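Every protein chain of the complex appears in place save one, which is left out.
== chain A ==
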Amino acid sequence: MQFMLLFSRQGKLRLQKWYVPLCDKEKKKITRELLQTVLARKPKMCSFLEWRDLKVVYKRYASLYFCCAIENQDNELITLEIIHRYVELLDKYFGSVCELDIIFNFEKAYFILDEFLLGGEAQETSKKNVLKAIEQADLLQEPRHEYFNVPVY
């Protein structure tokens, strides 16, 4: 996998993970272009599209689009499965996750993603193991530091 983007229906980027080193300018350009392409697509259209020399796999969950770019030989269906697994992980961790969870705790969303994927490859397919690793890492964190208080909204 080359990168993963999460963005809202309004076109706001919520999370980005790049597994290929690109400069900021290039990243911005890709993000803008993909956002426009994906948001313009109708709900019944295919979740896969060819884009440049890559394949883009996206899926919409409520107001959020999860969008991955993979290489040509990669399997789209397993990528959809990865997206879904990530959503399941977020859901388990936050407890029926919503967009706001990801906005306000975006670093947690990254930590979970990093336990699940590494270098663009699935590193752990067991949900239980991923969540266990996150929980234990959270325990190591400063006890209830005010900066990491979960916001009340």
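Here is the rule we go by: contacts are C-beta pairs under 8 Å (C-beta built on N, C-alpha and C of every residue); 3 or more make two chains touch, one makes a residue touch a chain; residues count from 1.
Simple rule for what comes next: contacts and distances are computed from a predicted model.
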| item | value |
| --- | --- |
| Name per UniProt, for the chain absent here [options: "AP-3 complex subunit delta-1", "Calcineurin B homologous protein 1-like", "Adrenodoxin, mitochondrial" or "3-ketoacyl-CoA synthase"] | "AP-3 complex subunit delta-1" |
| Hidden-chain contact residue, picked from the options A:L13, A:M45 or A:A62 | A:L13 |
| Of A:M45, A:A62 or A:L118, the one touching the omitted chain in the full complex | A:L118 |
| Residues from chain A at the interface with the omitted partner, ascending | 13-19, 21-24, 28, 44, 73, 75, 78, 81, 103-104, 106-107, 110-111, 114-115, 118-119, 121-126, 129, 133, 136-137, 140-142, 145-149, 151 |
